[in-house]
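With one protein chain removed, the remaining protein chains of the complex are shown where they sit.
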Amino acid sequence: MRRPLLPLLGRAWLALILVFLYAPILVMAAMSFNASPFYQLPFEFSTRWYADMAMNPQIIEASLRSVGIALATMVIATALGTAASIALFRYDFPGKRVLQVLLFPPIAIPWLITGTAMLIFFFAIGIGRGTPAVLIGHVALALPYVIVTVSARLSSFDVTLEEAARALGADAWTVLRRVTLPWIAPGIVAGALFAFAVSFDQFVVSYFLAEPGDSTLPVLIYTAIRKGFTPEINAISTIIITVSMGIMFLATRKSSFGGSR
Amino acid sequence: MAEITAPEDRRRLVTLLSPAYLWLTLAVFLPLSAMLFFSFLTDLPQDAPDWGFTLENYLSFGESEVYATLLWKSLKLGVTVTFFCILIGYPCALVLARTIKGRARETLFLLVILPFWSNSLVRIFSWAIVLRGNGVLERGLEAVLPWDIRLNLMFTTHAVVIGLVHSYLPYVILTSYLALQAIDDDIVDAARSMGASTLTILRRLLLPLSLPGLLAGAVLVFVPVVGSFMEPRILGGRHGTYYGTVIEDQFVAVYNWPLGAALSFVLLAVVLLILGLSTPILRRART
């Protein structure tokens, strides 16, 4: 029934794009095994950067702190963002458009400016700096991404499904848990992954709001570029990507979140 | 979608909505309002006791050609990057959502987003290693092709576009995927049984139905790219001056927050205007 040429072409295209997406990641990993501190070619194999990194408590602590903050951001932003998306989708109320438009300033205004604004404001109202302040900032920056992503999925949700379930006697909570959430699960997963990425890569807010000595990995990298960062950064990044890849593959074995039809 | 009538609906709405928006108010809206206030000041209150109100910061946008030129250049960059992200990403999403099945799909879904879980500076510097003269790309091509290759990609606008497309492509792929995957197989089968060609199905059925997802992705690309400064600076060399780099300079190099804030809000206004103007056009295109 199916014409084999088109799907084949499609798969080839997908493979090509994956090569494009992973090109810099592979280069990053390769450079972590390259002896030159200046990322010079030709390639010369060495594991010295891994040895250096293992001896550098600062870089390890910063990485662990970044992962912790990113995980917390992911959980909080996904929960709050999903709830808000459902509300924006399900109900019509005055001011709804305004609330939707308000999601754009945090995305449009460069993080540098938002970060600076947070710094001034948090000091003015007494939140000050420290890990709680960093977390507040990260969650706020990740929220619009979660809401936009989950809303993109919700927009194709068939409300009659909910109504049918309700007609069959299910209460609101059961409808949410058994009908709505499973349907939008792929959107929630995508939103959560974006939230992690936003937090994990966020240096401006952490830079302004983290306590001295409690820096995160992006801050470490950002401040190191003045003097020059060594491939130790590549080594830790490679380890993080590899570990996350492992965890994600385990996750795909345990659950299906790509959406079922 | 329901109009709010019952009090229990109202309660549910507030419960669902307020945590996210209260959080955003505390951490983004109020601080940005302070910034908006600063953009109308001559000096920052904490630095100069003789500060006052002025429109000067907004007027300077019109006075100097530099800002308008660079904003135009940044908008063009935003359109180019969004265009390529859609051109490359939408077919990917189509394949992922419609032809690949089962576990492989979930795995690929994750593979698309994993590069995002690395530091953007490290990624940009890795691109520099790929693109620079005698870098990974030129060496790779030279190994395959018999003649000498001089691409000279590094420090050009092309390099900036490549770096930005790479950084933002996952947004378009995943949001398009979310919408495409939601389309019922039965509708597509019905269309096919009525003799619709693949192209017709794509144009008349899949594309309109997945438009919300595609647009969400396009917005998530276009909006931040217009204000980007890191990729242009590192990959663009002397061609890498954009509106975002000018804002960054006002904050970092001369500490002129009022002007930097004013320039950011001009950016926000222009971006919102573009989104506002394109909404009705797109809505008409859908029907």
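Should a chain be cited, it is by its letter among A and B, assigned in written order, with residues numbered from 1 in that chain.
By our rule, a residue touches a chain if its C-beta (ideal position, glycine included) is under 8 Å from a C-beta of that chain, and two chains touch if they have at least 3 such contacts.
Keep this in mind: contacts and distances are computed from a predicted model.
*Asks:* Given the choices "Phytanoyl-CoA dioxygenase (PhyH)", "Spermidine/putrescine ABC transporter substrate-binding protein", "RNA polymerase sigma factor" or "Ferredoxin", state the protein name listed in UniProt for the chain not shown.
*Replies:* "Spermidine/putrescine ABC transporter substrate-binding protein"
*Asks:* As a test of the contact rule: which chains in view would the missing one touch?
*Replies:* A, B
*Asks:* Would you indicate which residue among A:W49, A:Y145 or A:F229 is in contact with the undisplayed chain?
*Replies:* Selected residue, touching the omitted chain: A:F229.
*Asks:* Can you work out which residue in B:T15, B:S33 or B:N134 touches the chain that's missing from view?
*Replies:* Only one listed residue reaches the unshown chain, and that is B:N134.
*Asks:* Give me the chain A residues in contact with the hidden chain, please.
*Replies:* Touch set of chain A with respect to the missing chain: 36-41, 119-120, 123, 129, 212-213, 222-229.
*Asks:* Name, in rising order, the residues on chain B that touch the hidden chain in the full complex.
*Replies:* Chain B touches the missing chain through residues 46-47, 64, 66, 69-70, 73, 125, 128, 132-135, 154-155, 233-234, 237-241, 246, 249-250, 252-256.
Here is the rule we use: only the chains that are shown with their structure count from here on.
*Asks:* So, what's the distance in Å between the C-alpha centres of chain B and chain A?
*Replies:* 15
*Asks:* Under the stated contact criterion, what part of chain B meets chain A in this complex?
*Replies:* Touch list, chain B to chain A: 1-4, 9, 12-13, 15-17, 19-21, 23-24, 26-32, 34-35, 88-89, 91-92, 94-96, 99-100, 103, 105-123, 125-127, 129-130, 134-136, 139, 166, 169-171, 173-175, 177-179, 181-185, 198, 209-210, 212-213, 216-217, 219-220, 223-224, 226-229, 244, 247-248, 251-252, 257, 260-261, 264-265, 267-268, 271-272, 275.
*Asks:* Taking the touch rule as given, give the residues of chain A at its contact with chain B in the complex, in rising order.
*Replies:* Where chain A meets chain B, its residues are 3, 6-7, 10-11, 13-14, 17-18, 20-25, 27-28, 31, 39, 41, 80-81, 83-84, 86-93, 99, 101-102, 104-110, 112-114, 116-118, 120-122, 124, 136-137, 139-141, 143-145, 147-149, 151-153, 155-157, 159, 172, 183, 186-187, 189-190, 193-194, 196-197, 200-201, 203, 217-218, 221-222, 225, 233-234, 237, 240-241, 244-245, 248-249, 251-253, 256-259, 261.
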